[in-house]
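Left out: one protein chain. Kept in place: all the others.
Per-chain numbering from 1; labels A, B and C assigned in written order.
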Amino acid sequence: MKSIGVSLSEQYLAVRKQSVDICQPLEIEDYQVQPMTDASPPKWHLAHVTWFFETFILKSFVPGYRPFERSYEVLFNSYYNGVGNQFPRSRRGTLSRPTVSEVLHYREHVDASMLALLDSDASDEVVFKITLGLHHEQQHQELLFTDLKYNFGNNPLAPSYNGCQILPGGHSEPLAFSGYQGGVYQIGVDAGNEFAFDNESPRHDVLVRDFALADRLVTNGEFLEFIMDDGYSRPELWLSDAWTLRQTLGEDAWTHPLYWRLQGDGYEEYTLSGLQTMNPDQPVCHVSAYEADAYARWKGMRLPTEMEWEVAVQKQEKTGNFAENGYCHPIPATGPGMNELYGNLWEWTQSSYAPYPGFKPFPGQLGEYNGKFMANQLVLRGGSCVTPQSHIRPSYRNFFYAGDRWQFSGIRLAHDQD
Amino acid sequence: MKSIGVSLSEQYLAVRKQSVDICQPLEIEDYQVQPMTDASPPKWHLAHVTWFFETFILKSFVPGYRPFERSYEVLFNSYYNGVGNQFPRSRRGTLSRPTVSEVLHYREHVDASMLALLDSDASDEVVFKITLGLHHEQQHQELLFTDLKYNFGNNPLAPSYNGCQILPGGHSEPLAFSGYQGGVYQIGVDAGNEFAFDNESPRHDVLVRDFALADRLVTNGEFLEFIMDDGYSRPELWLSDAWTLRQTLGEDAWTHPLYWRLQGDGYEEYTLSGLQTMNPDQPVCHVSAYEADAYARWKGMRLPTEMEWEVAVQKQEKTGNFAENGYCHPIPATGPGMNELYGNLWEWTQSSYAPYPGFKPFPGQLGEYNGKFMANQLVLRGGSCVTPQSHIRPSYRNFFYAGDRWQFSGIRLAHDQD
Amino acid sequence: MKSIGVSLSEQYLAVRKQSVDICQPLEIEDYQVQPMTDASPPKWHLAHVTWFFETFILKSFVPGYRPFERSYEVLFNSYYNGVGNQFPRSRRGTLSRPTVSEVLHYREHVDASMLALLDSDASDEVVFKITLGLHHEQQHQELLFTDLKYNFGNNPLAPSYNGCQILPGGHSEPLAFSGYQGGVYQIGVDAGNEFAFDNESPRHDVLVRDFALADRLVTNGEFLEFIMDDGYSRPELWLSDAWTLRQTLGEDAWTHPLYWRLQGDGYEEYTLSGLQTMNPDQPVCHVSAYEADAYARWKGMRLPTEMEWEVAVQKQEKTGNFAENGYCHPIPATGPGMNELYGNLWEWTQSSYAPYPGFKPFPGQLGEYNGKFMANQLVLRGGSCVTPQSHIRPSYRNFFYAGDRWQFSGIRLAHDQD
Partner (left out) sequence: MKSIGVSLSEQYLAVRKQSVDICQPLEIEDYQVQPMTDASPPKWHLAHVTWFFETFILKSFVPGYRPFERSYEVLFNSYYNGVGNQFPRSRRGTLSRPTVSEVLHYREHVDASMLALLDSDASDEVVFKITLGLHHEQQHQELLFTDLKYNFGNNPLAPSYNGCQILPGGHSEPLAFSGYQGGVYQIGVDAGNEFAFDNESPRHDVLVRDFALADRLVTNGEFLEFIMDDGYSRPELWLSDAWTLRQTLGEDAWTHPLYWRLQGDGYEEYTLSGLQTMNPDQPVCHVSAYEADAYARWKGMRLPTEMEWEVAVQKQEKTGNFAENGYCHPIPATGPGMNELYGNLWEWTQSSYAPYPGFKPFPGQLGEYNGKFMANQLVLRGGSCVTPQSHIRPSYRNFFYAGDRWQFSGIRLAHDQD
């Protein structure tokens, strides 16, 4: 694979630059805050992805490499127990130092070392780990958007990120369903030439029954009907854990999607460009799996399984509303046929995040990347409007807890086909 | 189904009597305590199963039936939002009234009404709901044991329940594995003549790969090796949520199964007959799925899926160490071949508790019985030493959270067959 | 003091019997529950006061005395770190064993040993410690009532204790104030012939300004006016910590005294004889110092200091509505002049519970009895309707946290005299 060396350097530079570019519209203050444990400060993201290259590549493959700063080994370790201790996640927003400028300096230092390494060593292992590091950084590019949105969206001033394109108009077509034939299908991928995470392997047979999938995501307007029908306060629509959560939250119990705000008689929605009047044609976003499940039950339907989704997507081209569009928001599905399997919003499935039969984690410390999270979470599929297009694949498995709402997540309905 | 009427009365009386018999060795004080939210007081169990018959049968099918006591409608409703409000679960142990004697009086009142109903109305719906009520009461008979054990096992006096038979001796044979051929199998049952819960339906095809199953449960002695190898403190063996739990628990972090107590150089184990020296030949019990998973990973293996378990059990007779033995504790597997798929201990699977394809909850308020719990829990299979034998089936799906330890739960290893 | 020996035995027997008599109307279940951490089970009280005699007297003064049961040394230690570990207070209600019967047996065993000791050794130290133990037991006799009331009063069935006398009628006279001359007064007592707790010593001078004291407690009817004037929701009336508590409690924020229940247009009040229509002539009870302070501010007045209270009480006879009346509830003040300084309800003062100048705790382990609580609490004075009359003194200082409501506590207004 040595011939890939040159182009990998270019990829490396492009992906690394993209992270900094995303932050370009920010004020220094915006790099710093962590409004909930899940939403890390942008400064931390910029440093952590750098730590990843330093820890897993420079320390292993550059003889005599000395870490840029000893304390960063703990401060910017996310969850790799095999590497060492971690600064508590919930306190990332309490560190005013290192400054943004110091973090950018850290990035430059690591980039210089990485480029020197790429010139001298393009072994398969180095190439693989760098490629992994770039996919890792792309994941954090998406998190930069979700975490910034949480920061801005919870600020009474509702500031704009000032980095998004103007949203296109367009009306959603009436919802229709496409039927799929049951049978034995193959899903997942085998490790090989194309990069994939360990959790997508191995490729294996699954048995699927006849099913139907909605040809677009549920819209704000459709979700509003659920709200108007008291959907949020009818226990028969909700999973038990969701109803318990509702009672735990008390006055803060959910009554609408995360970024909606009741305003007079109607709703506004916070977007990365600021508050807008809630647009009924846009896909409903920032809903938890609990809300998606309750909505589906209210409709007499269900969420798809991840197997069904992957079966359906095999007929699709990988096009859609990805980060490259710069909208930072889902847009209405305007075309006929199956829409938006890719991009726009991550689609909650009813499938718990579990190992595929024969799953093997990445070797060594990188085995903690995905495998240890295979409990209590659900799979989401397809990428979103803030996912880089080059990052997504048919077999790509994203995963979050059923109650999480700050990702760009939406609802696709499914039902059995009798 | 009218001909079943007579025998259903007998069944009814037998099951109802069994609940009271289980409590016979108790002191009045023992009926009252709730040492954790999950472990309800025996008094509450005795009343709640009675409430079930009153609420779902007497109120619907006996014209003019008046509830025994209005406040019981809330006090003894467990989780049926469709029926009405519930007294908070965490506070069940704070109610000194009604007394045990009043609860027994409540049982007698409802029993008399039920028997009168059975004489006059044996419609299919009544028969079904009574049968459901009896299976429901059998579930709570098992919970009487698990909750009492939690009560006694957390009391420094370590009292004996005084109702168990003397445990048999016996040595565990060395662990061996049985291989199973992959392919398409049928699991689950269709609603029909034989009673089953809604979550076991419909019967459907599943695709299973070649696999091997340990021919007995993991023993205390084998689990001790894991402990001695620092298994509890090596993060690479644990799921992320388990490791987070460990850190949350601080000084109370797990270092052994729930009822073990470090005593000098060795361990004692609390059983319902009191403290005993930990017996290395007995199956290890009262471990969470997290511990089961960590143990399996340490062995280079994994937990079975519920599909694999049900495939394997199809060749087995329904015999084993059930509640009828009166041991209240798992016993060593002494025979050759596949042991203990039934009885002894519930076996953690790696399968999340999810709806089978085509799942339909019971109609009406009883739809809350099982369906709403299909999130964040794992399936356990096979029943335990405190499960009534008549209660279990090959398709029976029990479910608890991965961190739960107070059930009679154990570990069966599995691995892929290459 | 040897001549007191005989009469001390009689006192001992009388006080010990009184504890058991208070529990006589209870069902076994009532001995067991602990509906909040502060409210211990009656069974625990009966055992703890016994542990007190065993620990501080029998172990020290009876050669070769062996504890009745080793585990009780931890189970029934309340807070004496100098003695050893304590079973967690919050879990007292989770111990179904020892049973009530076993606890009564423990009492008999200790009583027999104590009486034997009294026959053989009536040294000053023994006499003092027994006297202390009896005052200690009287404190717990009051707690038996307060904790039982919390148990019953939080049970939806609102059971009656069945041990109280029928309340007398009577109308409260209009509120009037008595003026007191400022100057230097003496309060407290010096250790000596009359028993007193260490926290009442030494007797010392205090400087008091002219002040006026209400001649009776605030009534339910007067407190209702505060409620109707939105007193509970006007922040300007409340101390900051009280307002913060209100926000922490959310939906459970206080809107009336602890045992009132909104019923239709009016209020009911739980008493130890069950629910009654709220009686506007009775003193308002089970209010916190925060509520007392807010009420006083609403009236443009303040709470008395403990110095003012003790100055005022010096002119009073020790008569009032004490436990001996058997009402278990405060009664209207019907006479002219200063009423109820003694009995009826403990009166919140604005004085923090602090050491008197020159304060010396009891020597040894008993030094933990009072001294270590001298932070963050307020002093209450005068005793209540469930305090034994022989237990109270002018110098008696009770103390609770400003937010506590489950004691029989009420409000006496004061104001400056200009």
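As a convention for this text, contacts are C-beta pairs under 8 Å (C-beta built on N, C-alpha and C of every residue); 3 or more make two chains touch, one makes a residue touch a chain.
It should be emphasised that the depicted structure is a prediction, and the values quoted were computed from it without experimental measurement.
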Subject >> Full-complex contact with the absent chain, from A:Pro35, A:Pro235 or A:Gly403 >> reply: A:Pro35
**OP:** From the listed residues A:Gln11, A:Thr131, A:Asn154 or A:Thr334, report the one that touches the chain absent from this view.
**Re:** A:Asn154
**OP:** May I ask which residue of C:Tyr12, C:Trp238 or C:Trp254 touches the chain that does not appear here?
**Re:** C:Trp238
Subject >> Interface residues of subunit B (partner: the chain not displayed) >> reply: 250-251
**OP:** Since one chain isn't shown, list which residues of subunit A touch it in the complete complex.
**Re:** 27-35, 43, 71, 74-75, 87, 91, 93-100, 151-152, 154-157, 159
Subject >> Residue ranges of subunit C at the interface with the undisplayed chain >> reply: 79, 81-82, 184, 204-207, 209, 235-236, 238-243, 290, 293, 302, 350-352, 354-355, 357-358, 367-368, 372-376, 402, 416
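Here is the rule we go by: only the chains that are shown with their structure count from here on.
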Original post:
Hey, how far is the Cα centre of subunit A from the one of subunit B, in Å?
Top reply: 37
Original post:
From the C-alpha centre of subunit A to that of subunit C, how far is it in Å?
Top reply: 58
**OP:** Go ahead and note the Å separation of the Cα centroids belonging to subunit B and subunit C.
**Re:** 46
Original post:
So which bits of subunit A are touching at least two other chains?
Top reply: none
